[in-house]
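Sharing a structure with you now.
What follows is subunit A.
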Amino acid sequence: MANSIRVRAVASGDHTEVQALVQHPMDSGFVKDAQGNLIPPHHIEVVDFQHAGKTVFTALWGPAVAKDPYIKFSFKGGQKGDDIAVSWVDNKGESDSLTAKIM
Partner candidate 1 sequence: MRTIFAMTGLVMLAAASAAQAASTQADFDAAMAAATAADKEAAMLKNRWTPTEQALAAAKKAAAAGDFDTAVKDAQHAEALAKASIAQAKEQDTAWKAAVIH
Partner candidate 2 sequence: MLRVIAVLIAALWVAGACPAAAADTINPDADFKAFRDYFTKKFPKVPLNDFVNGPYSMDAGLRKQWEAIEDFPPYDFAVDRGKEMFGTPFKNGKTYGDCFANKGIGVRQNYPYFDEKSGEVITLELALNRCREANGEPPFSYVKDEMASLTAYMAFTSRGKLFDIKIPNDPRALAAYQNGEKYFYSRRGQLNFSCASCHVQSAGQHIRTEVLAPALGILAAMPIYRSEWGSMGTISRRFVTCNSQVRGVPLEPQDENYRDVEYYLSYMANGLPISGPGARP
């Protein structure tokens, strides 16, 4: 199974810009399936981004975040070749994580 997380982290000057995309249905709980039954909510709750062992960004998401969610932020520090660690956990307790190199 391929990883659900895609990360692009680019160091420029004294900052690192991070973009991430996660493959996740982000079901809101308000949409019905083909049979007319409500699809229960299934969404990521927390995404954590770490650099050098420290959390640099935490996303708290509700069901209104779009399917296959995207996030962009920027933090001070980070150099080409450093690790960026990303992990998420959803409301069903499912989770995934990935470590990527800063470019």
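The criterion applied here is as follows: a residue touches a chain if its C-beta (ideal position, glycine included) is under 8 Å from a C-beta of that chain, and two chains touch if they have at least 3 such contacts; residues count from 1.
On how the list was made: all candidates are chains of the complex that A comes from, given by their letters.
Predicted model, so just to flag it, every value in this text is computed and none were measured.
> Counting any copy, say which of 1 or 2 touches subunit A in this complex.
Among 1 or 2, contact with subunit A goes to 2.
> For subunit A, which residues are in contact with candidate 2 within the complex?
Per the touch definition, subunit A meets candidate 2 at residues 2, 6, 8, 19-21, 23, 67-68, 70, 72.
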